[in-house]
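One structure follows; several queries about it will come next.
Note that one protein chain of the assembly has been removed; the remaining protein chains are unaltered in position.
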Amino acid sequence: MDYFAQQAINAVQLGSIYALIALGYSMVYGVLVMINFAHGDVFMVSSFFCFLLLLVAPVPFAVALVVVMLATAILGVCIERLAYRPLRNAPRVSAIITALGCGLVIQNTTLSLSPYSQRMPELLKPVVWKFGGVSVSSLQVLIVGISVALMLGLDFFIRKTRYGMAMRAISMDRITVPLMGIPTNAIISMTFALGGALGGAAGVLYGMAYPVIGASMGVLVGWKAFVAAVIGGIGNVRGAVLGGYLLGAVEVFTVTVLPSTYRDLVSYSLLLIILIFKPYGLLGRPAVQKV
Amino acid sequence: MLRLDRPPSRGLLLALLAAVLASCFAIEQFGLVDDYIRFILITLGINVILCVSLNLVNGWMGEFSVGHAGFMALGAYLSACVSVKWLGGANPLWMFPLAVISGGLAAGVVGFLLGLLSFKTRGDYLAIITLAFLMIVKSGIENISYVGGPRGFLGIGNETSLPWTAAWTILTLWAIRNLVYSRFGRAIVAVREDEIAATAMGVDTRKAKLVAFVVSSFFGGVAGALFAHQLQFINPGSFDIVKSTEILVMVYLGGIGSIAGSVLGATVFTVLTQVLQPLGTWRMVIMPLLLVMLMLFRPRGIMGLREWSWFVPRREFEEKEKSS
Partner (left out) sequence: MRQKLPYLLALALLLGPAGCSKESKPSVKIGMNLELTGDIPAVGASSKNAAEMFFNKLNADGGVSLASGPMPAELIIGDNGAKADQAAATAQRLISQEKVVAMVGPNSSACAIPAGEIAESLKCVMISPWSTNPKTTMDTTAGVPKRYVFRACFTDLFQAKVLAKFTLNNLKAKKAAVLYDVSSEAPLAQATLFKDTFTAEGGEIVAFETFTTGDKDFSAQLTKIGAAQPDVIFLPTYYNDVPLIAQQARRLGITAQFVGSDAWSSPEIIKLGGADLEGSYFCNHFSTQIATDEAKKFVSDYTAKYGQAPDDVAALTYDACGLLVEALEKGGKNEREAVREAFAQIREYKGVTGTFKFEPGSGDPIKSAVVLQIKDGQFVWVTNAQP
């Protein structure tokens, strides 16, 4: 029972990080119907932003988090302006290839500038509490707490504010919305900013949980988070959260019974099975195709 | 007699192909080129096969498959099993083509299954299914210790020679060219342009999808088999999303829905990869950057949807000439 509880805590921590990144994918897909393949690498770069920031000025955790979130948001908007906006009306595939290209550029620039893995300086000294046979670290509580807070904040933003309503409107009908006087470009930029900010938070938290950061992190973690977004129903914010925690649980519990080489096999087989029975993901809406 | 803007006569074409094959034999036999140039030429041939076969699904059928490296993996591993473990020691003259064909067939069977899956899903969701398929293949191979698991398959014979590569490349181009200009080819394009209208007009879109996936995956497997016997060592890490991305880059670089485009894309990519070697890791910054800029200015690739006249069947070309 203790063992199970311990693993459950690990799963929740991992799931929180996946969920934060998955939200970035889902939001962008919702408004632009485009898979932002560069998002994983944006997440990776945010860890490096944090590392560089701490190298220059050892600021406390809260300050670092806010600064990195801001920096990553700006990065997200820049990519959108430079690479995606010109392709708004081009064949969708070109936009996807451009996204892949951007991701590769970011990843390899980071690799060229920092060929060695770096150690993230310690932001907080974790306290380990023991409940019976289960160890809980204050870091884990912090990660889960901040993730949940951000997710709730995003949900509130999307459901209760005008900007959120605009985002939802654009995801339903991109052509008519500008006719209603809504500044589509601004809202889309805002979406990328929000996605970037969440990715930035994930980068900082991930860097705290697994302090050795390298340029290829984005590929490994980013694709997983993408899978999580799809499992939940891409375009659906709550689906991204659900997918993130589901994937985290699957990954952690697979390794408890099978050797870790099976982990990807199980995760992706699960994805395939879910897509066969629910082609639009667990919470996704079928896309209506007008003839 | 030899014009670049008209398809050549059949006699001329056959003569040219024979000349190409003969020169490949000569090069191989007498060592006329550097070992390294030979290596690059073989890599080029393999890339052309990969590019053209993926173009069938991504270009002509308009889907977004990211799983092509998975078919390559299946072809590589099965052909390696045939040539090393099951028929090891047999005369390579008949064993090697058998190995390559079995690699292609293995990939083709799985491609058939993927084609079945494509009936229910399209667009981004099919893309994700192909991604899942790729990861499952890679992960699956990592767990099969019979083929070396994650540490790889050693000791594959160096069977991929220049004549074999040339032969398979020519065969692939010929097969796909004929498919594309046949009634299946038109059905495949119909699926891309407007699937519902096509079904309404009585086109068997399901068959078209299956044919596209099977042919595409068969040749992907063939390329994988040639790759395995060139490098003499394969591991699952060679067939991951990075490899699939490279093939995608070749397709979109050269131009979707164009055989000449695929050949061009594969050539430019192979050459750039070698020429930019001295840049080290910055090479992988320059190349995607070039790709992004290309997408911004020519979203369909260099030759997007246009075809070089030599690849167009004579009859079709003449009909088009008459009508215009």
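The letters A and B name the chains in turn, as written, and every chain counts its residues from 1.
The criterion applied here is as follows: a residue touches a chain if its C-beta (ideal position, glycine included) is under 8 Å from a C-beta of that chain, and two chains touch if they have at least 3 such contacts.
Note that the coordinates shown come from a computational prediction; the quantities given were computed from them, not determined experimentally.
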item	value
Residue, one of B:Ser23, B:Thr121, B:Thr199 or B:Gln274, that touches the chain absent here	B:Gln274
Interface with the undisplayed chain - residues on subunit B	34-37, 39, 142, 149-152, 154-155, 158, 231-235, 237-238, 264, 267-268, 271-272, 274-275, 280-281, 302-303
Hidden partner interface residues of subunit A, rising order	3, 6-7, 10, 14, 111, 115-117, 119, 126, 128, 130, 135, 137, 139, 210-212, 214, 216-217, 220, 251-253, 255-256, 259-261, 263
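What we mean here is this: only the chains that are shown with their structure count from here on.
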item	value
Separation of mean Cα positions, subunit B and subunit A [Å, integer]	33
Subunit A residues within the subunit B interface of the complex	29, 33, 35, 83, 86-87, 90-91, 93-98, 100-105, 107-109, 111-112, 115, 219, 223, 227, 230, 234, 259, 261-262, 264-265, 267-269, 271-272, 275-276, 279-280, 287, 289, 291
Subunit B - residues contacting subunit A, complex	58, 64, 117, 120-121, 123-125, 127-129, 131-133, 135-136, 138-140, 142-143, 149-150, 196-197, 241-242, 245, 248-249, 252, 256, 280-282, 284-285, 287-289, 291-292, 295-296, 299-300
